[in-house]
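Everything on this sheet refers to the single structure shown next.
Here the complex is missing a single protein chain, while all its other protein chains stay put.
Chain nomenclature is as follows: A and B, assigned in order of appearance, with residue numbering initiated at 1 for each chain independently.
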Amino acid sequence: MNWASWNDFFAMGGYALYVWGSYGVTLGLMITEIVLLILRKRSILEHLGRIRGSTRGTR
Amino acid sequence: MLTALRCVIYRDLLLAMRRRADVLTALLFFVIVVSLFPLGVGPEANLLRTIAPGVIWVAALLASMLSLTRMFSADHADGTLEQMLLSAAPLGAIVIAKVIAHWLVSGLPLVLIAPILALQFDLNQSLLWVLTLSLLIGTPVLSLIGAIGAALTLGLRGGGILLSLLVLPLYVPVLIIGAGTVDIASAGLSAQAHFLVLGAFLVVAAVFAPWAVAAALRISAE
Partner (left out) sequence: MTGHNWTRASVNWFKYSSPQTFFPLAAKLVPWFGAAAALLCVAGLYIGFFVAPTDAQQGEAYRIIFIHVPAAWMSMFIYVVMAFWAGAGLVFNTRLSGMMASALAPSGALMTFIALWTGALWGKPTWGTWWVWDARLTSELILLFLYFGFMALQAAIDNPRRADKAGAVLALTGVVNIPIIYFSVQWWNTLHQGASVSLKSAPSMAATMFAGMIVMALGFWMYSIAAALLRVRCIILEREHRSDWVAQHMGTLK
């Protein structure tokens, strides 16, 4: 085991900013990408639903 | 096929001669950009000698890019391009002719004026020749790669800026080797290997680019 305690783990031997900065941004970007994609699909489906609803209404 | 080649080159040169202002603008742009650098970094002769190859090469990249949008746009607008696509002559040959014409109009003048600009940077005589020769081999590659970008962005909104985004990253190897040729010669080493690499770029580009340009033109005409 590399770490004596959790504090030790989070300190990353004094390189916390660099290591956690890398991992944090990477994780954040990946989650953002997935969330944006899910939102994009939802908005497309809503948009299509509206179109269908309106065409049915005028028919 | 050769007659088609000659016809297209002749026609494009004739058109360029009728609009000499366009050609001169690109050349002036080159001169002005190169002249701006000493004003930006200061007149210290040693520094200028060091940055000269890079500055002149970057300016040549930008100047030859300026005129790329004109390579196919007029033909596209007046329907000539469609005729070319339909003609019996192979499209690749027509593309090569257009690239040669573009180089003669916008590449060759840069090559000819570069030694004079290099004097502003106090480059010594033997390096002037190296620089000129590197531009002579390198600028046709720029025209060939640029033709791909010009064909892809034909008739698109914001074509000019988009073109620079597409083409400039692809220019990187030519810039590195082209400017590197002068660097290595200024260090007193033989630049032969670099000239050979530049020549290899020219061969590779001459083989692949016309195919890609022809494909891009067909796509844009669909």
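Here, a residue touches a chain if its C-beta (ideal position, glycine included) is under 8 Å from a C-beta of that chain, and two chains touch if they have at least 3 such contacts.
Keep in mind that what you see is a predicted model, and the values were worked out from it rather than measured.
Every shown chain that the unseen chain touches in the whole complex is listed here: A, B.
Although one chain is not displayed, its contacts with chain B can still be listed: residues 145, 148, 152-153, 156-159, 162, 165-166, 168-170, 172-173, 176-177, 180, 183-184, 201, 204, 208, 212, 215-216, 219-220, 222.
Of the residues in chain A, those that touch the hidden partner chain are 1-3, 9, 12-15, 17-19, 21-23, 25-26, 29-30, 33-34, 37-38, 40-41, 44-45, 48-49, 51-52.
The criterion applied here is as follows: only the chains that are shown with their structure count from here on.
Chain A and chain B have centres, each the mean of its CA atoms, that are 43 Å apart.
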